[in-house]
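Before anything else, here's the structure in question.
Every protein chain except one is present and positioned as in the full complex.
Coming up: subunit A.
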Amino acid sequence: MPSQPPLPPLLTSYLSDQRESSLTLVSSILGATSNWLVLRYLYAALGTSSSSNISIGTDELSNGAKRKVVLVSFLRGWEFWRAEAKRLGLDLARLADKQQFAFVDGLSELFNSSSSASSAPINTGSTVRTTLPLRSQPGAVPGRGPPSAVTPGRPGTESLRQREPGAVKKLHFTGHGIAALDAMEKDVISEINRQKSSMTDGDEMLLILDQPDFLLAATGASMGVGATEMAEWVTGLQQQVHATVLTMAADSPLIHNASTSGNQLSTPIETEHAAFAIGMAHRAWSVMQLRTLETGAARDVSGVLRISRGGGWTAEAEDNLGERELLYYIQRDGGVRVFGRGES
């Protein structure tokens, strides 16, 4: 099968145009995960202009503005994103050093901040160095704050700061309820501000929150986190950036069990998740829904992508958000083909 362009042509307009202070909701299910779409968002924002843009070698958009991305991932580690982005031709480690990209790790030490604190930053640091043979380290951090504060991991405190180049910010959930969420929000915002420090006028910052719904599921009411608190948490982050992309699970047990029509009693994890998901969909400017084929698996179709307007869509801007339903197929080499039903 021929190799595919990194951005499927049918999706380019959806992926690259983010409206000011908009929220895009990407919903996924067990058999149709959203990682590939997140990677396409990354590429649309950060990809160098080899394919679409005219100016080769610069990272500028057509209007001269740069894009920056902060990716907060709760279910996947840095290694995964780095390796998969590399398949698209996107060197995240290098972009991180150029202050165009920042990764916030919500996987490694979210709940256990004790032991493995030492190993992971060293790993990522070394991979950065091997992929960056051309740059000497001091020159790579021009617009950065105090570069001296390299504290070796102080486990247990949620303000674990590592300003070593390439070190990945790790989130910690310590404490209870809103206080714990606030601490995490502060951590993410500090990362956003660090990126902002090198921003010029017209630059746009995209925030990608990868499955923050896990946070809700894994804490729940007994730890003082509910759908309302999560929605506020997202809002707090949304205010800091140009646009937000949020992925979450929308499996039927997590959405439909909450309704009272079924004979089954719903558990708090289901009701809270449904409330959070529906709340987000109402606030979203657009909703990208990923699911598998209803008719069963097929060899040349991975799943269905439905693009629809969210509750926050406003009609006054006649934008290019056409609602449509597409099929997609992920090849073995990681390339994605997106096509309409009946086409091939």
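In the analysis below, a contact is a pair of C-beta atoms (placed from the backbone, for glycine too) under 8 Å apart; a residue touches a chain by one contact, two chains touch by 3 or more; residues count from 1.
In the analysis below, contacts and distances are computed from a predicted model.
A single chain of the complex does not appear, and UniProt lists its protein name as "Elongator complex protein 4", one of "Actin-related protein 5", "Cell division control protein 45 homolog", "Rbp3/Rbp11 dimerization subunit of RNA polymerase" or "Elongator complex protein 4". From the set A:Thr24, A:Ser108 or A:Gln195, the residue in touch with the chain omitted from the display is A:Ser108, counting the whole complex. One of A:Ala217, A:Ala231 or A:Ile278 touches the chain omitted from the figure, and that residue is A:Ala217. Annotation for subunit A: contacts to the undisplayed chain at residues 30-33, 35-36, 74-77, 79-80, 84, 107-112, 114-116, 119-120, 129-130, 133-134, 214, 217-220, 222-223, 249, 251, 253-254, 257, 264, 266-270, 273, 292, 296-303, 328-332, 334, 336.
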